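And now, chain A:
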Amino acid sequence: MLEINDMVCGYGGVAALKGISLQVKTGQLVALIGANGAGKSTTLRAISGLVPPSSGSLVFEGKDMTGAKPPRVLASGIAHCPEGRRVFPHMTVEENLNMGAYLRSDASEVAGDRDRIYVDFPRLAERRQQAAGTLSGGEQQMLAIGRAMMSRPRLIMFDEPSLGLAPNIVEQTFAIIRRIQAAGTTVLLVEQNAFAALGMCDHAYLLEGGRIVLSGPGTELIANEHVRKAYLGG
Partner candidate 1 sequence: MTTAVPALKVEHVAIHFGGLVALSDLNFTVDEGEIVSLIGPNGAGKTTAFNIVTGFLAPTHGSVSYRGTPLDGLKPHQIADIGLVRTFQRTSVFPNDTIYDNLLIGLHRQSRVHLPEALLGLPRARLTERKVRERAHELAEWVGLGRRIHDLAGSLSYGEQRLVGVALALAAGPSMLLLDEPVSGMNASETHTFVELIRNIRSRGVTILLVEHDMPMVMSVSDRIVVLNYGRIIAEGPPDTIRNDPAVIEAYLGKAAVHA
Partner candidate 2 sequence: ETIKIGVNEPLTGAFAASGTYVVNGAKIAAEEINAKGGILGKQIELVIEDNKSNPTEAAAVAEKLITRDKVPVMMGAWGSSLTLAVMPKLMEYETPMVVETSSSSKITTSGNPYIFRIAPPAPVEAAAFRQIVDKLELKKADFLVINNDWGRGTAEDFSRMFKEKGINVGLVETMDQGAQDMSAQLSKIKGSDSETLIVTTAVDQLTLIFKQAAALGLKKKIITTGGSQNPDQIIAQAGAAANGTMHLTTFLPWFPEKTPNPKATEYFIAEWKKRGFDFAGCTESFRGYDGIRTAAAAIEKAGKPEAAAIKTALWAIDVKGLNGDIVFKKSGPEGKESGQSQPNVYLIEISDGKVGMKSL
């Protein structure tokens, strides 16, 4: 479904990705793990078009998307839930969710999806008219996750979705991710909670210093000595 070949990109001359190739198959849940600064977020940003690649190619569902701008990427069916929440601080919770459905014109179904998110995250339902910038960190994270789902993507990318969430909400969030996968949405997941991520994914990639150094089924990576030592704390 998504194929990246030898992608290089960076910020102002310094390469953060030094030639990355990866594949995501339709319906799969693919995890991307790595240390701080390894380039995980940069990979997601490159896919969604926030940072332009300096070389390499990106193909989504057979269409070449190399260098496409974010709106086009989203329109083609890829949603990106960015790292660090990035909610629109001076807009209400409801407006933030509506922004997630910006490209959709089916108003009634949008409302339905929104209610669905309120059911998933009752905390947000209590806060509909609150300015998103005044929400607590975890509440903002829930909002960011909900907002990304509002576009009804075929591929959804989460960048550290569990960040700042209470344990029970983390659990629930992973359940939601599994649920949307089961409903047919492909998922690309970046997680610091490597144990959980590897446990639930079909396939995983390990990034170090802007390169992919290991890939395989999640269970295989969990068993890997190097991964255990460097990422699973044991």
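Selection rule, in plain terms: all candidates are chains of the complex that A comes from, given by their letters.
One rule holds in what follows: a contact is a pair of C-beta atoms (placed from the backbone, for glycine too) under 8 Å apart; a residue touches a chain by one contact, two chains touch by 3 or more; residues count from 1.
Here the structure is a predicted model, which means the values were calculated and not measured.
Asker: For chain A, choose the touching candidate in this complex from 1 or 2.
Answerer: Answer for chain A among the listed options: 1.
Asker: Show which residues of chain A lie in contact with candidate 1 when the two form their complex.
Answerer: 11, 33, 35-38, 41, 83-84, 123, 130, 134-139, 141-142, 160, 163-172, 192-195, 229-234
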